[in-house]
Structures are given as structure tokens and as C-alpha cells.
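Sharing a structure here in C-alpha cells format.
Removed: one protein chain of the complex. Kept in place: all other protein chains.
Each chain gets a letter, A and B, in the order it is written, and its residues are counted from 1.
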């Protein structure tokens, strides 16, 4: 503690769990926007990651509310947010934005995209997996060309709705912080936009990591065109994200309001490592420079010619650095916003616990959990191109297949 | 009963004044009953008219005035508030607290509030170097435009018709968004109930026509509680004869804690 803080500010109210929450939602929004690149904007190179990105988004979305629930003083009362939402409250909209995104966007898109495969898998398999796949079809087993083209059209429309929804999901998280006028570190109209672009950065980087690691684990070759394109998009997103953050920074510095003194003190002392070193130097500038040099981002060819193996290693390293950087951004927003007193006269400290509900281990568990869920999802809904079931020829003109799944 | 035969333990706690009081009480009851009844009806400095059982919130609109020039930093308000509202002793949280400002001759500002001022303040260092110094009591401002109520996701904190911002202990989910949204640091999380807690203007007292505990015990009249919209109240007089300010007016929270003689360094 240094200077004067209001006596009630002795305790920090939003802990590491609230850092995990925007980090995870950011990954969801980012992964979804990457998936929509293929579907809406027809970027064919990233096609191998399309289904993987959707499943990643779903796995992380399922975990997103958990840190918030664990953080509540009364988790069992959380249903009240659906019963009596206060329409004035940014946070009250969480339940609705979340439900909309989960039910209407992500699950529907995955369902329409996988339905044909689900039906065919159910026909070909035996035992438990067959019944799981059949249950997931909801009994809609029509594989007529008309039904399949309906799937295709709906998938496209949902993606088109999904892009603004993903923007809403994460922009809204930014708004939760950006609209707190009592807190000069948070209160900024740019906050939702900065959150959004950092979300895109983190989502692309995450899918890049998962794609490369999963290919390695499955002993499959990595599609170099695909990762080159991902790296290029990662670079573009980072440039936009970094420009927005710099704009916010310069704007604050130039306006130099009442709070500037205490905020500069905070950056120079409490946030030096997490903001200057981790967020800006290691998490943004270093990967941006390496990606800019190695990925075919600025022209059709990379600025530096490198063998594919080395390039993959650099992409993977950069993507991991980006994750560290984005986590630091969330940390600096959430924790940083509580390290200075609202009296603007002093700084406090955050003591991170190791154990306990709000401790480091709980946060780590919540960050590992999506990968476990993703593993299960991949088992049920394999996203790999070779797993895609081929439509039997007979089906093409036989029309609808309904009722119980016919045996092979 | 002979005084010398009395229980020594009782003896110790019994002081002459009490004996006088008891006698006075009997005398007063027998001889001065009409006068007592008369005096009871005379409104005291900060007291309001008793409303009895039929309390109607629409007839009231409460606020508090604070005369910085009268605060002596004794901390009695902090103690009384803690007692009256069962504020936990450890760790320390405060519905109200007192800040001490020391503005040095070079313009440097030092602020402190050890334990919210509950146990008073340690002696000042380098006394000759002080340009000015004063105490400022702080509490929930019961804003007319409260950001804490705006952000509550479930409607567990609310503004009553008589102008008091309260928390519903049985409905609060403990998300702490309201604590983040309060610009004045007036809210805290109850470590036992796990819900947001704050100053209630002693709502259970004011509906009975009493004043909040902090106002009841303030020895110098630095806190003036009352109705804003009536002409004949101590608060109305306070606001007539002082230039009043509110804290952080640029945030447009429209606070209802009105400060007289407030220094510009206070925030």
C-alpha cells in the first residue's frame, strides 16, 4: 500500500477468476470469427480449421460462465439474472447474450454443419456412439439434396448473424468494464473495440496452436498454406489491435486528466512487468515483428525465406507469446483497474492466492478444462477432413430417409 | 436500605449522578409530568417528528448535510455506525469513515484514515509545515442517480421512494459490480453474508422518526440529517445558510451528501 486508499478498498474485489472470464470469452469470439472467415468470406486456405475452430469456440464457451459463478458470493442465486434482469445493468445482459450466442449461434451452426455426418455416422456405427450421434441429429435424418442445401444455407445465414453476435459477446464484456465511470482506468469508449480486436487476435492464435499441436499428435502433415494464412491474419489483427491500444494510450496521455498521475505511477510500479514487459514487449511487439517477417502477410511471399519446419516453429512460438500477451491484457485491465484508489491518492496490492476458490490453481484448472471438453467434443464430432462421411450414391436420388436409422 | 450494606460490585458501577437521576425521575413523574410532556414535543436540534406506525415514504425525502468546519475527528460516528449496524470488527469495513487531510506549505497533500478514524488519529508530524488541515466524514452519498443501482444485474440494490439506497441481503448474488461502480468507495462485501453492504441512513431508525446513529452521537453537529424538500428542517436551514458542494460532481451521480466548507483537495 502506498498513499491513501479508501478504507473499504483494502480488499480487491475482482480476483484472477474475473481475469480468466474475459480471456476465455475472448477466445470464443476470436475462434468463431476465424471460422466465419471460411464460411462467409470464402477464405479457402483456412478450411481445415473451420470445424476445429467451431468446436474450440464451443468448448471455451461452455467454460466461460464458470469463473463468474465460482466468483459469486451466492452462486446458487445466479438464476436471478434470468428471472429479474435489471435492464439498466450491463451485467444483467450477460445471461441473454450468452444464451443467444450458445443456443442460437454456436450450437445451431455446429448442428447444421455436422448433421449430414451425424446421420451417416449413426448409420455406420454400432453401440453407444451410434446412439449419441443419432440423438444429436434430433431425429432429423433427411439427407435429400433439398435438406442438405437447406443445411448449407442455414449454416451460412447463422454465420452471418454469428459475426455481429460474436462482436456483441466480447464487445459486451468490454462494455462491462468500459462503462464504469467511477474507474478512470476502465472508463473508455474504446474498451469494447479493444476487447474485440484482442479477442480476434487471441482466437486466431489459439486455433493456430490447437491445429498444429493436434496435427502433430495425430501424425498428420500440417497444411502449410493454411497456417501461412492463419499467421497472416494473426498479423493483421495484431496490427489493428495494437494501433487501437496505442490510440487509447496516447489519448489518455494527451488529455492528461485528474487520474493521469496515479495511473502513471501504477504503470511504472505495479504493472511494469505485466504491462510493459509481458503485454507490450513480449506479447505484442515481438510476435508482431516475427510474424511480419516470416508470414506471407505483407506480400505474397514472406519477407524472410525460411524452411517450413522453422516457420511452423516460429508460428507456434509467436502464437504462444500472443496468448501470454492477451492474458496480460486481461490481467492489466481487471486487476490494474483495482490497484489504484478511487480517491486517486494511492495504490494497493493484489495478493494472488495459490489455493482456494479464487486462487491460482483454480484459475489454471478453469483454463485447462476447455481443452478437456474439446477433447471430448473431438471424440464425438471429429473435425478432421478424413472423418467426414461420404454420402452414399443411392441416397442422391432415393430422397428422404426418416424414422429409425436403417442398418447398413 | 443502608448504602454501606450494598453489594460492592453494584457500588462500583453506581455513580452519584445515577442516584440523582433516580430521584429526579420520581420527582419528575410526580411533579413535572405536564412539563415533561411539553418538552418531549419540542423538537431537538436534529430530531424529526415521530411518525408512529403509519410511516409513508412518499412524504419524505432524506439527505445528509456535513459541515466540514465542525468535524473534530473524534470518530464517534464510525464507532456508533459499527455498533448500530453490526459492521464486522475484523477485517475492517466502513459504512462511514473520517479522513484527515494535511496540506503542507509546499502544496503536498497527505490523507489518512487509520481504521476509518474509529480510534482517533495519531499525532501529526512536522506541525509547523502545515498550511491547512481538517477532517472530512465520508459515507454513502445516497445518490439520486446511483451508479451502483444502475449496474446491479438482478435488482438487489435499489433506491427507495424516500431517497435511500439499500441492499436486499436475501437477493444479492455477490457479484460486486456495485462495489466497482461506486465512485466513493462506500460499499463493501460482507465477509459473512457474502453480499454487498453499505450505509442505510439507518433506515430502521429513520422510519421511526429517529436520526441515524452517526448523527445521534456526533458531538459537534457536523452531521445534519433530514428532509431536503421541507422548509422547516435542520437540513433545510443548513442548506440555506451554507454554500454546499457534493463529491465528484463531474460523474453526475447527484449525491445527497451535501458538504459545507469543503476543500478542493477532497475527493
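As a working rule, a contact is a pair of C-beta atoms (placed from the backbone, for glycine too) under 8 Å apart; a residue touches a chain by one contact, two chains touch by 3 or more.
To be clear about the criterion, contacts and distances are computed from a predicted model.
Chain not shown in the complex: UniProt lists it as "Cytochrome c7-like domain-containing protein", one of "Branched-chain amino acid transport system permease protein", "Ketohydroxyglutarate aldolase", "Cytochrome c7-like domain-containing protein" or "Aldehyde dehydrogenase". Here the missing chain is touched by one residue of A:8, A:86 or A:284, and it is A:86. Checked against the full complex, the one of B:135, B:177, B:238 or B:258 touching the unshown chain is B:135. Remark: the omitted chain is touched by one listed residue; of A:13, A:51, A:71 or A:115 this is A:115. Taking the complete complex into account, B:217 is the one of B:151, B:196, B:217 or B:247 that touches the chain left out. The set of chain A residues touching the chain not shown comprises 79, 82-84, 86, 103, 108, 111-112, 115, 138-142, 146-147, 150-151, 154, 398-403.
Contact between chain B and the absent chain runs through residues 13, 15, 17-18, 20-21, 24-25, 28, 32, 35-36, 39-40, 44-45, 47, 50, 69-76, 80, 83-85, 100-102, 120-121, 123-124, 127-128, 130, 133-135, 155-161, 166, 168-171, 200, 203-205, 207-208, 210-211, 213, 216-221.
Here, only the chains that are shown with their structure count from here on.
With each centre defined as the average position of its C-alpha atoms, the distance from chain A to chain B rounds to 47 Å. Put simply, chain B touches chain A in their complex at residues 91-94, 97, 99, 109-113, 115-116, 138, 147, 149-156, 171-177, 179-189, 193-195, 251, 267.
Note for the complex: chain A touches chain B at residues 3-11, 13-14, 68, 71-75, 77-78, 80-81, 83-86, 88-92, 94, 176, 180-183, 337-338, 341-345.
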